[in-house]
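Complex shown without one protein chain; remaining protein chains in place.
On to subunit A.
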Amino acid sequence: MSEISMTVNGRKVQGTVEDRTLLVHFLRENLGLTGTHVGCDTSQCGACLVHVDGKAMKSCTLLAVQVSGSEIMTIEGLANGADLHPVQAAFREHHGLQCGFCTPGMIMSAIDMINRHPEGLDEATVRAELEGNICRCTGYHNIVKAVLAASKEMAKSTKGKGRAKAA
């Protein structure tokens, strides 16, 4: 067993976990943050994707002890009260989700993608960069639309204000 501590969605948390505990299980079971999902066991589907120190990572492939001391952002930490993150809003506006299971990972992945492409995105880039996230419902059509729309929206809102704070 190991003592770990980290900042999750801006809140300091700690816990005692088995060394084999994955970050996703620490988030879901110890912290009750069940928005992060487990859809596979080979790091392919991306339903478990969170941000670790500002970078998109699959929480099923990280031991909780590995990220002790890190800053973690999950889907639950995105919205500011009733104000949705632009990517969340775009997924709803463009019907980028159906069953909702892959959605948290998709949104976290999309935010990371948009942050890494301040020059803007095109359809081919979005499709290529979504390769680590599997959706079985939407055929990706509306997810791609949502990411492109959010990218434009975020570029507008950050003009003159510097980069958006890395979610």
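The working rule: a residue touches a chain if its C-beta (ideal position, glycine included) is under 8 Å from a C-beta of that chain, and two chains touch if they have at least 3 such contacts; residues count from 1.
We adopt the following convention: contacts and distances are computed from a predicted model.
The complex includes a chain that is not drawn, and of the options "ABC-type quaternary amine transporter", "Amidophosphoribosyltransferase", "Xanthine dehydrogenase family protein molybdopterin-binding subunit" or "Spore coat protein JA" the UniProt name matching it is "Xanthine dehydrogenase family protein molybdopterin-binding subunit". If you put the missing chain back, the residues of subunit A touching it would be 18, 20, 28, 33-42, 44-45, 47, 74-76, 78-79, 84, 88, 91-93, 95, 97-104, 107, 123-124, 126-128, 130-131, 133-144.
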